[in-house]
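Apart from one protein chain that is not included, each protein chain of the complex appears where it belongs.
To keep things simple, chains are lettered A and B as they appear, and every chain counts its residues starting from 1.
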Amino acid sequence: MSERPTILEARDLVVSLGGRRRSLFRPARAPVRAVAGVSLALRQGETLGLVGESGCGKTTLGRTLLGIQREAAGEIRLDGAVVSGLAPALARARRRAIQYVHQDAAAALDPWWSIGRLIEEGLIVAGVRPAGLRRAKVGAMLEAVGLEAAFHARYVHELSGGQLRRVALARILLLEPRIVILDEPTSGLDLSVQATVLRLIAELRARLGLSYLLISHDLSVVERMCERIAIMYLGRIVETGPTRAIFASPRHPYTQALLAAAPRLARVVRPTGLILAGEPPSPRALPSGCAFRTRCPNAAPACAATLPPLEAASHQHWVACLKWREIPERPRPPLVTGAESA
Amino acid sequence: MTADPLLEVKNLRLSVRTDEGVAQILDHVELTVARGQILGVVGESGCGKSTLARAVLGIFPKAARIESGEIRFEGQDLLALSDADMTRLVRGRRIGFIPQDPYLALNPVFKIGAQLLAAMRWHAAQPTSEAARRAELVALLRRVQLPEPEAVLERYPHQFSGGQRQRLLIAGALAARPALLIADEPTTALDVTTQLEILKLLQALTQEFGVSMVFVTHDFGVVAELCDVTTVMYAGQTVETGPTGAVLAAPRHPYTQALIACHPDRAAALIGIPGQVPSPLAPPPGCRFAPRCPTAADVCRRRRSRLVADAPAHGVNCRLADERLAARQAGVGA
Partner (left out) sequence: MLILVKFAKDKPAVLGAAIVLAVVAMAILAPLIAPYPGDVAASHLLQRLKPPSPEHPFGTDNLGRDILSRVILGARGALMIALLVVGISMAIGVPLGLIAGYQQGWLSQTIMRVTDIFLAVPQLILALALAQLMGPSLESAMLALTLTYWPFFTRIVYAETRRLAAALFIDALQCIGAGASRILFLHILPNAISPIIVRATIGMGFTILVAAVLGFLGMGATPPDPDWGLAIAESRQYLPEAWWFSTFPGLAIFLTVLGFNLLGDGLRDIVDPRLRRSR
């Protein structure tokens, strides 16, 4: 079986945010390394999940791959060609094949204009000339994302969360990207609506030959949508591999804790050590060595000294932990099924 | 269980006057919380669960009108109390509140100690000294697992993380030793790992302090983790209520069944519920789920919203429950 080609690749990407030079009125401020050395590869036609909690850098990573955020160090390759090292406007122009869907669908749309006009804007910017042609494309795209033609004349505040997600998708798909970065596509959506949006996303991938980078903190979404996942903690990838392998046999203690913490439909029996204590450290003051060691039940002195590299745990399954061999396998805790009495 | 319930909401109908007409937000809502119980109120957006939770506290949206119903708490109808009495006697004192957004609930310009002690002073049942209150607050902060409680009192809200702020609010709510806590989606804004910690904390505290709780959420998983009893709401109506395990494992209302079927723990495939939640400005007559229900019948449009005991301690708001009950009674009679 031939390997699908890699279309988007990042090598040792570092992104710093919020630095400030000393000026007449304000003191200098050290920047925060939101992404501290990340390498990943997205293959043609696949959905790669980027999982992590708030502050792990997944959104920053997504925006850096998009180009709107400039990287501080590292390389980004699109179809093998280097596209990094450019200012945001130039980077976006060079990486037009990559588009982005924001987490907050309502806030990402201008409340002043009608939906039809908003969707059309991408085409206008891209220089698609006769207005009739644009109108036809917008109409076709509305249908493709499951919205009636009447939505053309509506306004942002009249639409529900699920509908707004579809509008956002329609807008960027008209630009004919090959890679779409989806930032928390189900956040804020009701359960009954989530499935329809996810189904649409899956259908569009098949129909339009897209590849996705799906950013989410919701493991159930990732499990249903992604072939491979990468788990991030404080700016680094701690585990990556095929979704099924990671869910069946998570190797990194953080992944195990994350899987254990997800709320399930029945009471969960959790072995001790899987409920994390304390707060994640501030990204401004990262612990030396492995950033997870302050909350890790298996931490050893060696963990403070060395930054664990990604090692192969099995085929295509990589872990960044010094002690992964010693940590017991802890697949997702089983559900205690059956009706429980009060 | 023969003891009187701590909180009983009966037949509550609440409407709100808007620019576009009258919105029927709550329709014949029923809710019961026993002493020492944690009740989960689950529903999707727009079902009225937050409005209901705030109504118990006497906080109503602008231009709201209670059309009928009562809220009995410790034997007293709260709707009959004036706002002044509610503020003085009930809100914060007998019924505590934990809001959804810890970032917005604390005043950013006052220290934590100042804010929480002021609340304690206001709600103190008997006169106590400032020193005694301070000591009690420190003990509470330790109990909610905040490190260095003495130092916490001197810090400002922005110096804490989301999870820590939520713990502060929990401590603040418990400080007045209320009989009931209303929690409005307190973990929605938190990370999954932090959420688990807070849920475990709430579980322990409610037992230790003998507090009952109404926990509003949209997440069935949270309810499964924490709540003894669950009430499911849809479009302003209570559709099902019962022991959490029973409701999740064997739901009896078509909406609950459809919704749980969407959950990733039950469905490998991606399924949703066809149709849309009706607008409260033009609600369907009778059962509001009827337009989307696979088993809807004519009688559903005429049926008044009420929970019917379909199994022991398990109430269902559905004509199917009526029919099952009638069949059982006929069987018994015969």
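Couple of notes before you dig in:
To be clear about the criterion, a contact is a pair of C-beta atoms (placed from the backbone, for glycine too) under 8 Å apart; a residue touches a chain by one contact, two chains touch by 3 or more.
Predicted, not measured: the structure shown is a model, and the values here were computed from it.
Here the missing chain is touched by one residue of A:Leu50, A:Ile76, A:Ile172 or A:Ala266, and it is A:Ile172. Of A:Val82, A:Ala107 or A:Ala149, it is A:Ala107 that touches the chain left out of the display.
Which of A:Gln99, A:Gln163 or A:Gln256 touches the hidden chain is settled by the complete complex: it is A:Gln99.
The residue touching the chain not shown here, chosen from A:Leu133, A:Ala153 or A:Leu208, is A:Ala153. Of the residues in chain A, those that touch the hidden partner chain are 66, 68, 88-89, 92-93, 96, 99-100, 102, 104, 107-114, 121-122, 125-126, 150, 153-158, 168, 171-172, 175.
Rule of thumb we're sticking to: only the chains that are shown with their structure count from here on.
Centre-to-centre spacing of chain A and chain B amounts to 32 Å, using the average Cα coordinate of each chain.
Residues of chain A touching chain B in their complex: 53-54, 160-161, 190-196, 198-199, 202, 217, 219-221, 223-224, 257-258, 260-268, 275-277, 279, 335, 337-342.
Residues of chain B that touch chain A in their complex: 37, 44-45, 161-164, 191-197, 200, 218-222, 224-225, 228-229, 243-246, 248-250, 258-260, 262-268, 270-273, 276, 313.
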